[in-house]
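Right, one structure below, let's go through it.
Only one protein chain is missing from this complex, and each of the others stays in its spot.
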Amino acid sequence: MTGTSSPRARLRRLLLSAPLLAAAAAAAAAETPGTVKVGVVLPLSGANAKFGATSRNGIELALQGINAAGGIKGLGGARLELVYADVPTPNAAGSAVQRLVMQDKVVGVIGSFVSSITIAGSEVTERAGVPWITHAFSDKITGRGYRNIFQITPPGSVFGETQFGFALELLDRPEAPVEKVAILYEDTAYGTSQAAGLRAAAEAAGVEVVVDEAYPLGITDVTPLVNRLRAAAPDLVFPVSYLNDSLMIIRGMRQQGLDMPTIGGAAGYVIPDFQRGLGDLAEGVFSISPTNYDLVPEEAEAYFDTYGEFMTQEAQSYAAALELMADAISDAGTTDPQAIRDEIAANDYCEGFVAGMPGGCPEFDGTGLNVKAVPVFVQWQGEDLVTVYPPELARGPAELGE
Amino acid sequence: MKRDLTFILCALAVLAAAGLALDPGGYAMRILCLVFLTAAMAQSWNIMGGLAAQISLGHAAFFGIGAYASTILQVEAGLSPWIGMWIGMVLAVAAAMLLALPTVRLRGHYLALATLAFAEACRVIANSIGITGGPQGISVPYMGNSPAMMQFSQSGGYLPVIGALFALVFGLFALISRSRLGYMLRAIRENEDAAELSGVSAVRVKIAGFAISAALSALCGTVFAQFMYFFDPDSIFSPLSISVRMALVAIIGGLATLSGPLWGAVVLVVLEETARSRFSALPPGVTPLLVGSLLIATVLWRPAGIVSLLPAPGGVRPGWLKWRKRNA
Partner (left out) sequence: MLPELLQFLQAVLDGLLLGGVYGVIAIGLTLIFGTLNVVNFAQAEFTMIGMYVAWFLWHALGIDPLLGAVISFAAGFALGAAVEASLIRPVMKSTGAAQIFLTVGLMMVLENGALLLFGSDYRSVLTPYQTTAYRLGPLFVSAPYLYAFVAALLGAGLMWLVMMRSWLGRAIRATAQDRMAAELSGINTRLVHMAAFGIGTGMSAFGGGVILPYSSVSPTAGAQYVVIMFLVVVLGGLGNAAGALAGGLAAGVIQSLSGLYAPIQMQNLTLFVLFLALLYFRPNGLLGGKRA
């Protein structure tokens, strides 16, 4: 029987006595077969395949770094090995995660870019007692109060609040006061989470929300949205969406001569395809982002050299997630998932990709939320995405136009 | 009738034997559960899609209504899914009646597309109202092991529930198939106008068939929700991964046959899972490509489904042996 109680009991024993812990660690290290497996759950086919692919690029880069630096030191230099599961929809998540945990015996899981897939998959790891580190945005991920899930990004609502706060601090100036704003978002877990944060922040700041529209995922025509923008004439526009809609919204706005500052909600607004699709129209568009590649110049260069495009925020965040996981395995000195879980919860790692996380080294609260996570404000300047706010993290000045 | 009973009992015996042999928290156990759950879903669809050839591409609507009804009642009122599932079934029947208004006179492709639109409408509604949790989806509250709340921490716990669901759906199908209703459904399949002339009220028969099919789909939806612990509108009302899949499994196995949906489920689920675990290192897209190719190959090679591979009388046995080997 592999019930959840037995690893927990084992864990309690381990924690109670330090000498016993050391002995167990040594024993585990001695019997380590030389590799330790981590599961990677990503949408590699289907509608979000692009984001899955870039996440994987980042993870592979981090993996090379870890193994080149001597593998998992706490396990006698065991090589870290990844087992991928392509999970395009939540319905497929349960079986894939069960396979990773029970058949491939992974000691932890990282993924998945999409919130709903993360929620569905982590139901299985929660019951199996295996830790999962995610970079998905939904508030629900850590809102469930689970023990084995860790969210390294701010949840969507905080994300939305910060998106609004930063925008106001940077763009509300005497010559261009911000009195009315528009919120456009796709009706997905990510879109609605973030819109809720934007809405709350606008209300708190006493700024009027003149357009507040959800639209269906896969919308084929955004003209109705743009018409509403034109009629309401907001001072700022906050669109939250994946790529196709973001291109249509920006083009539609420019067609009708709407050039108020636009502050995207990460996802589609901070990937190279955005600038490739819009060309000069991308210039000056802002976005909130969990992190940005100019915060980790060395890793960003290695990524660029390997993949030929800049490192996206999800690539960077998932690389950081793998490093956190690897360090926790090393610190635990055992392949017992619950011991690894406790090491993640008490994270002390702050190098490599993790050093580039804007809020500083991750610290997780009881629900697994990284309380130190803060997003950054980025702006398209040429083919580059430049961190422009907050001042302590900015790598360049914001171009405010006019 | 006796052969039908033998088949169902044999299937249950295999289920029980495998259930005892397998690790309750293991991957194989989950696959076993999924095979029988998928078979039950496909069989619910088979009542109308197979017996009466009324191809619905919108059964996700009933499935999702069942899942939402029991889960919302549990989240909001603490009601056990054992009770909630009945309410889900009632609501699904009501939805089927509502859908029947514009569709009962439709035929062939018009019916397929109208039902597709209905399920899509359900998806949009679930996405935009609050009680469903909207696009954030809805989680079954964590209860650990709680048979009273139809929740178990390991797949193995669900096996008796899924076994019972399987027995119920397959048993009902066998009964209907040989009842007056079954003959009338087949009459509609062969020639609706002729059936009308010989005194069959096509409208009433279709409504009855749809109601039963919808109720059973809703029941599957409740069990699916408990088994998955989480779902959202896009996944539970999915045209491809629920509606089409229910039909697909029945067609791969053999339309209008009792055993077809089980064979279809065995082949499709096992193939998918094998491909996913074997080819996870290959470029993404290979697995769905293979599944699509299999589908094409099945239709081209055996339009009547896998069942047609089995020798007709007493022909279940060699198939069984093969099946057990695969799952051992």
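Points worth noting:
A and B are the chain letters, set down in written order, and residue numbers restart from 1 in every chain.
The rule is simple: contacts are C-beta pairs under 8 Å (C-beta built on N, C-alpha and C of every residue); 3 or more make two chains touch, one makes a residue touch a chain.
Everything numeric here is computed off the predicted structure, so don't read it as measured data.
Taking every chain of the complex into account, the absent chain touches A, B. Looking at B:6, B:191, B:293 or B:308, the residue that reaches the missing chain in the full complex is B:293.
Remark: the omitted chain is touched by one listed residue; of B:71, B:103 or B:259 this is B:103. Touching the missing chain, out of B:8, B:116, B:205 or B:225, is residue B:116.
Interface note for the absent chain: among A:168, A:281 or A:400, the touching residue is A:281. Panel shows subunit B; residues 49, 53, 55, 57, 99, 101-103, 105-110, 112-114, 116-118, 120-121, 124-125, 127-128, 239, 244, 247-248, 251-252, 255, 283-286, 288-289, 291-296, 299-300, 303 of it touch the chain omitted from the view.
In the full complex, subunit A touches the omitted chain through residues 44-47, 49-50, 52-53, 187, 213-216, 218-221, 223-225, 227, 230-231, 243-244, 247-248, 251-252, 254-257, 273, 276-279, 281.
Methods note: only the chains that are shown with their structure count from here on.
With centres defined as mean CA coordinates, subunit B is found 35 Å away from subunit A. Looking at the complex, you find that subunit A touches subunit B at residues 1-4, 44-45, 49, 52-53, 83-86, 89-92, 94-96, 98-99, 102-103, 116, 119-120, 123-124, 126-128, 138-140, 144, 146, 187-189, 191-193, 214, 216-217.
The part of subunit B that touches subunit A in the complex is made up of residues 23-27, 30-31, 34, 124, 127-128, 134-137, 139, 142, 153-155, 227-232, 234-235, 238, 241-242, 273, 276-277, 280-281, 284-285, 287-288.
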